[in-house]
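Read through the structure below, which is laid out as structure tokens, and then see the notes.
In this view, the complex is presented without one of its protein chains, the others remaining in place.
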Amino acid sequence: MGDPPITKALIEAHGLTGEEYARILALLGREPTYTELGIFSVMWSEHCSYKSSRVHLRRLPSSGPHVVQGPGENAGVVDIGDGLVAVFKMESHNHPSFIEPYQGAATGVGGILRDIFTMGARPIACLDSLRFGDPALPRTRYLVRGVVAGIAGYGNCMGIPTVGGECSFHECYNGNILVNVFCVGVAPRDRVFLGRAAGVGNPVIYVGSRTGRDGIHGATMASEEFDAGEEGPRTTVQVGDPFTEKLLLEACLELMSTDCLVGIQDMGAAGLTSSSVEMAGRGSVGVELDLDQVPLREPGMSPYEIMLSESQERMLLVARAGREAEVEAIFRKWDLQVAVVGRVIAEPLLRVRHGGAVVAEVAIDPLTRGAPSYERPAARPAYLERVARLSAAEVALPGDLGGTLLMLLGSPNLADKRWVFRQYDHMVGTNTVVLPGADAALLRVKGTRRGLALAVDGNHRFCYLDPRRGAALAVAEAARNVVCLGAKPLGVTDCLNFGSPENPEIMWQFSEVVDGIAEGCRELGLPVVSGNVSFYNETSGVPIYPTPTIAVLGLLEDVSGHAARGFCQEGDPVLLLGETREELGGSEYLKAVHGLEAGGPPRLAWDLERAVQQTCREALARGLVRPAHDCAEGGLGVALAECTFGSGLGARVRLTEGIRPDALLFGESASRIVLSVPEAHAGEVEALARVQGAPCQAIGRVGGDRLVIEGLVDVPVSACREAWARGLERQVLHV
Amino acid sequence: MVIARVYVTPKKGVLDPQGKAVLQALQALGYGEVEEVRVGKFMELRLGELPEAEARSRLAEMCEKLLANPLIEDYRVEVERAR
Amino acid sequence: MVIARVYVTPKKGVLDPQGKAVLQALQALGYGEVEEVRVGKFMELRLGELPEAEARSRLAEMCEKLLANPLIEDYRVEVERAR
Partner (left out) sequence: MRVGVIVFPGSNCDHDCAHVLREVFKAEAALVWHKETSLRGYDAVILPGGFSYGDYLRAGAIARFSPVMRAVEGFAREGGLVLGICNGFQTLLEARLLPGAMVRNRSLQFICEDVHLRLENATTAFTRAGQPGRVYRMPIAHAEGCYIADPVTLRTLEDTGQVVFRYCTPEGEVTEAANPNGSLGNIAGVCSRAGNVLGMMPHPERCAEVVLGNEDGRLIFESLLGRLAATSVAGVTARR
């Protein structure tokens, strides 16, 4: 079976434009071989080359005193003290999860875990950010079940707890769900490994599972939109094997405790091709591969297939020459494949042999730094005019605000997500101090007194209405969530999910979102140390809403000093930090009750945001506060109800702002935190707020078994809890 | 009454982690003669009274929709009329 | 070469939550004619060259030891000589 001739159709099928192909011809000075065409196509795919996003991502701040490794490696690294670093990153697996939810989500977890342990860090936690379509569609239910089971199936088996995340629903995801997974690991600061080849003559070693025909062209698939009618390309489903990955994790960490290793990288998208090329690129060397040595699952695989396979649970590493036997012994011990498949060479090129012949020889630079990079045209979308206006007159005030509160609490986006996270082992590793369901998760770092607080956030509706402010709000909220546990935000990773970059309106959204994130990070002093871009999230030309997912990692010096969960003491004063304005734009309430997605998202004043965060953190650090809870989707009404769920203790509250009652209860003004504090400490907290310049009002007291917001709402806590606890099952899963 | 047996197996070329683990376990147990294992599902369904042809076509539907995952699995159905 | 097929099913009287779930799902999908479902495992093994009788007895051992849990599962083996 010979290679197909290089035709126009074949070039197109590889997602390469005429111009790009012309560049390949010029670079090689000849026609590429079939294998070379495959290599160019995956390396120049949007997924691997970031060709539409690179020029924009540069605008993100990526340095800071804690940063040990910024973007450009498999994951970002920040210093967390005591000689340790946190290694973290987020990845999307949107397209594969839409096609086969279980395996797509499972292999997504597998991929991000490898990104973390490839750097020498033992993963200690995952968080998942999920977006599904209309809950009324049977397919949504099927996808939710499959994705959640897939994340659970992989993460649980690996023994990495999934400690938090988000899960929401909107019809814009009917044809493109989002599955973004964040992972963090911890390593000694002086034992961080990089994806770098070095040392001419050093062996290039393949470890893990055998290579099969799975996922060939996964990277190009992630760079194309789906066509109407079909449920996506059918040839690329990869099946995950978490058991093998667990062995791979242990074997890699064992290897990393020796001094055999020079560089290592997982084989993710574009498999052997991207791992070898990227390692060579970072080390400014070349790599020569002999494909006859690659462990195969099926006989007769062509060099093209071997180079492009996306079989899971594989890593490529460069070891010191002469230490091959030690490396082999470790991987054999763990029953894994291990084979020397090549050498580091001085000439900066990738040379691939198969059956004795050279089947590809390409310079490294044009595949990495020199890959195409586009400043694609951007244009402000027309819809923005239409959705900007929101006239208060259009929004009728509900007659029964208590009933509205119950309805909101039970709506899919606000309801309890226990059905999801109870399928995740969130305690394995015995580090999880604050379990899923809080503003952020909290993990202790063994061997120290420290804790890591983790939160992921993103509000697609805000980003739809105003991409820049929506993105900034996401940064603010994720940071605020971490602060609600008393932690200091240290760094950010993101996952940017968008439609086709070839559409100028999408490109505009993207550029605005990057600016919004950059602004938020600058204002809060946070570096973006890693991230991921997922374009082409559209079906039949209908794109998803622009959806950046922001993850913030925060550090708590003393993990035992974290806040309580919910109201816990009868009689405690309830304080509100920040201020409630008449802002209904983009709220969950407008959408759920009035079917409206309009108006501008809430304003964001950075001075106020910082003052609120500072006050909260300082008050927690001094032990003045029992719980602190961020006020976000669903507004103050929902935030207060959420505070009652733990203990069942209610509250009586009086709100005095002279604004529309629905805005008062359900508006989503930014920069607000609800606190309850022991009576004796209320004055000190108020004084702290004054010093910081944060508005702080005593709005009521904890107590009773009802949530009373004077003149507006008077409902039993048990009714709130019931609506909230059963909402997901009732409205999404229909059980 | 109709009894149907449905056999679901991983598609050729698709990774079968279970099969791989069972193969290694058998070999470690001394069954070196075993060269390959694929692990799938076996389902027995009891259906009410209905013509065989209809049963077959209904079963094929059930497999496509629920019993098998056609993206990664093959299936086979046997139908038998009982009593 | 010997091809063996091993069918493992939950013993009668043993809980089969998977069977129950599949039954409910099928009925909800409109397949009201389905009255009972049992879900088990189906394994295909390829063995090297060995006499059929020996293959059978070795396979019975593999089932007793590993492939099935005789406390809760029944098994059945089919052996076929290929090519």
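Here are a few things to note about the model shown:
Per-chain numbering from 1; labels A, B and C assigned in written order.
Quick note on the criterion: a residue touches a chain if its C-beta (ideal position, glycine included) is under 8 Å from a C-beta of that chain, and two chains touch if they have at least 3 such contacts.
Note that the structure is a prediction, hence the values are computed from the model and not measured.
Note that the undisplayed chain, when the full complex is considered, contacts A, B, C.
Taking the complete complex into account, A:G429 is the one of A:G146, A:G215 or A:G429 that touches the chain left out. Only one of A:P4, A:G18, A:G159 or A:G683 touches the absent chain when the whole complex is considered: A:G159.
What subunit C contributes to its contact with the hidden chain is residues 10, 14-18, 21, 41, 65-67, 69, 71-72. Residue positions on subunit A in contact with the hidden chain: 149, 152-153, 156-159, 241-244, 246-247, 334-335, 421-430, 432-433, 444, 446, 559-560, in rising order. Even with one chain removed from view, subunit B keeps its contact list with that chain: residues 17-18, 21-22, 25, 28-29, 39.
Just so it is clear, only the chains that are shown with their structure count from here on.
Here the CA centre of subunit A is 37 Å from the CA centre of subunit B. Computed centre separation for the pair subunit A/subunit C is 41 angstrom, with centres defined by C-alpha atoms.
Spacing of subunit B relative to subunit C, judged by their CA centroids, is 9 angstrom.
In subunit A, there is no position where the chain touches two or more neighbouring chains simultaneously. Counting only residues that touch two or more partner chains, subunit C has none. Residue ranges of subunit C in contact with subunit B, taken from their complex: 7-9, 19, 22, 25-26, 29, 31, 33-48, 50, 55, 58, 62, 65-67. Remark: subunit A residues 99-100, 103, 209, 212-214, 234, 237-241, 243-244, 297-298, 311-312, 335 touch subunit B in the complex. By the touch rule above, subunit B contacts subunit A in their complex via residues 10, 13-17, 20-21, 24, 69, 71-72.
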